[in-house]
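Remarks on the structure that follows.
Removed: one protein chain of the complex. Kept in place: all other protein chains.
Chain naming follows the written order as A, B, C, D and E, and within any one chain the residues start at number 1.
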């Protein structure tokens, strides 16, 4: 199963996303994703050292700036 | 609804945009957007620590350098 | 009007361009632009803290390294 | 044999992946890969100075942020 | 004239190239260029503070990592 299908399989689940740029770790519910790995997260928080640092709410993340994504254990 | 459609749904609203590069947070009214997430913002300000730092006015932001975008509460 | 059309509307005018990389702010006359936001600037200067730091003359800037572009007031 | 075919030949094996961004070295079993070098790793760990630093588990890595990949000796 | 045509017009001339990455300024004769602004330079030198720091000779530079290019006065 290709990597982008793996990400599609995470829709509806809470995910951990590491990105390029200053604010680099987000957690939230993956609500939609396209083939470029552009992500739409709801209930997203910025996370630092495993703690919630800032509530972002609904946010669109551009795929080319995503370094990695994995599902959060629930 | 795909992530780029979510951004199109923000047209006409004030948005918060985090980018790569030295000046990394902008707020302004999203006036147009294309499929690459290139953005045209009007009344844009550079923001630092939640405060307006510099008035940019009308500005085009290149999509690949957008890390995330979300709507501002009004 | 899409963001790239907005940039085309700046042709012939002085623009402010912020880029990724070490030397990150340029000002000059936008002489041409393509769909990738590759820019050709004439009479370009590198700018630091609002002051001209270095004359570059005619310069081609690659679009993917453009963070933002806006017209300069005249 | 083209570079992407070389990576396909690593499927099922443990690989070492160096990426752009804050957390830059991963090791895990390469479970799938596509033509963009998007990777799906299982049993992945973040590695620092050759030691396991953090268990990530199953993770999707976006290809454009992969700097290099090589097979681990077993 | 589009920006990439401007660069094609520099073939055979000495150019100044600023790039992303650790070693960020090169000067050399532009021998060929393609539509992605991949460059082939001959007699290239790495330059720091306007002085030649290291002879590279013939070098291929990948276009997406080119920030700007301009012709050197002769």
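What we mean here is this: a contact is a pair of C-beta atoms (placed from the backbone, for glycine too) under 8 Å apart; a residue touches a chain by one contact, two chains touch by 3 or more.
As the structure is a computational prediction, the values presented were derived from the model and not from experiment.
**Q** Can you list the shown chains that the hidden chain touches?
**A** Its contacts among the visible chains are D, E.
**Q** Just one of E:15, E:33, E:47 or E:69 touches the chain that is missing; which is it?
**A** Residue touching the absent chain, from the options given: E:33.
**Q** Kindly note down the residues of chain D that lie in touch with the hidden chain.
**A** 1-4, 6-7, 18-20, 24, 37, 63-64, 66-71
**Q** Contacts of chain E with the missing chain: which residues?
**A** On the chain E side, contact with the omitted chain comes from 19-23, 26, 32-34, 38-40, 44, 56-62, 64-65.
In this section, only the chains that are shown with their structure count from here on.
**Q** If you check the contacts of chain B and chain E, which chains show up for both?
**A** The shared contacts of chain B and chain E, listed by label, come to C.
**Q** Can you list every chain in contact with both chain A and chain D?
**A** Touches both chain A and chain D: nothing.
**Q** Mind checking the centre-to-centre distance between chain B and chain C? Centres are C-alpha means, answer in whole Å.
**A** Roughly 19 Å separates the two chain centres.
**Q** Between chain C and chain D, tell me the centre distance in angstrom, where each centre is the average of that chain's C-alpha atoms.
**A** Once rounded, the distance between the two centres reads 37 Å.
**Q** Among the residues of chain E, which ones contact at least 2 other chains?
**A** none
**Q** Looking only at which chains touch which, which shape fits best: line, ring, star, complete or other?
**A** line
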